[in-house]
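Down below is the structure, laid out as structure tokens.
A single protein chain has been omitted; all remaining protein chains appear in their positions.
Take a look at chain A:
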Amino acid sequence: MPPPPPPSRRTFLQLTGLSAASVALGVSAPASADATPGRPVPSGAFALGVGSGDPRPDGFVLWTRLAPDPLAADGHGGMRVDRVPVQYEVAEDERFRRVVRRGLALAMAELAHAVHPEVSGLRPECEYFYRFRAGNEISPVGRTKTLPVHGSRFSFATASCQAWYHGYFPAYRDIARRAPDAVFFLGDYIYEYGIVAGGNLWRQGVSVAPEHEVEIETLEQYRLRYSLFKTDPDLQAAHAVAPWLNSWDDHEVQNNYGADNSIYGVPPELFVHRRAVAYRAFYENLPIGLGSLPKGPDTQVYRRYDVGSLARLNLLDNRQYRDPVPVDDADQQSEKRTILGAQQEQWLYDGLRRSRATWNVLAGGVVLTAITDDRIEQWDGYPANRRRLLAAMRDAAGPSVMLTGDIHRHVAAELKADFADPDSPTVGVELVCSSIGSDGDGADTDRYAKDWLQHPYVKFYNARRGYVHTTLTRSELTAEFVNFPYIEADANAEPRVVASFRSPADSPRLEAL
């Protein structure tokens, strides 16, 4: 009797319970796939580090990208076009004596040899350790944590705006030391600008090759820019210490873009091609789930996580669906105007209305608090959308916590139901984190401070680099604003807690500690 014919690829995948997409996109591999690469994996393949993200009570997404030569100009990190099997292990202990999951994913050139294994079936609110192996190469060990089912305490850091060329990242060194339960990244993970010595290259003691000196546009250039930023050891350490929740702002594509509109005169029918490769590189280089893989120029990065009943986390996309820059005041004041887009607005309001969590956390992008009408890039440019969101916050059972970045300044503000009425209820607080690197050393104050501090609901302003560390409990929120005296000279500046606030869960407001 002749042997049966081998199963077709589709049949084989069905038998293994895997989708073709998950195999092709570096999430998994057929159970029988050979873990041995077809040729030796170059040494130093894990030069871009490891990470985890999108945590759930029973798992998370793991990430790494094989790149033995991270700054190879073609954006492929020194890898050839072959598929490379990447093994991963998840353990309860740092020495991997209690391994609870093992798996395999295929790293492919189509995704710059990034893998995004999705691990499930784990215990809630537990610390786990993970590592990868490709051929004889073994990655650094990462630490991550599942979300709780109930939850009594949840700590996180917020970070944004990491212009590598403006300085070092001592903030990430400190975040790695504190090992929070999660890290929110709120946008501007990369910048698209050319990096020019004597111009914007303020990080002392480094130089860049000519391919970094131009504004990026192609997929290979976006990949290379992520690689350049990710060579920073403190950024890698922060990725390896906690699950990240990545949102984005404009510089992941181009300064001040919105939807398919470039402010630099690129017509929309052309600009979508740039958006497509920029979104692709975002997915490839960050620990986010397959649901955020772009389809052409479109993707969905707004998403939600529940930290038990302690907090509902809403990651927002304030770029992909926003209306264009207003043409006049009437346009700016239009009731139809939206920064989130109709679908995301409805999703968010539904989520707030149904939430029974103690805290509703909203994260990503630009400042919500009313500051000045000419700050049209922020929610100030979308006042009707802000009114709708504040109404939804007011109607929600629990107070809201808005986490934003963008402005390269620390700001703490109370969210008023009506910013024009100082006596209106406070519906939540906004914690704006300064930049990790953008704008270099900075100073404690600057010429913009008066715009912000003119408002009674703005409680704090600081113009140095840093991050915010926040802890949520059933009864209160505490937030520490951490900054650094310098970042341009080296990565060794010591952290300073420059302000601390408390907000009671039953009466949201900012009380200085």
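In the analysis below, a contact is a pair of C-beta atoms (placed from the backbone, for glycine too) under 8 Å apart; a residue touches a chain by one contact, two chains touch by 3 or more; residues count from 1.
The working rule: contacts and distances are computed from a predicted model.
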There's a gap in the complex where one chain should be. From "Rhamnogalacturonan lyase domain-containing protein", "Tryptophan synthase beta chain", "protein-glutamate O-methyltransferase" or "(2Fe-2S)-binding protein", what does UniProt name that chain? "Rhamnogalacturonan lyase domain-containing protein"
I'm checking contacts with the chain that's been left out. Which of A:217, A:331 or A:418 qualifies? A:217
Among A:95, A:295 or A:447, single out the residue that touches the unshown chain. A:295
Chain A residues that touch the omitted chain in the full complex: 74-76, 81, 108-112, 213, 217-220, 263-266, 270, 273-274, 276-277, 280, 295-297
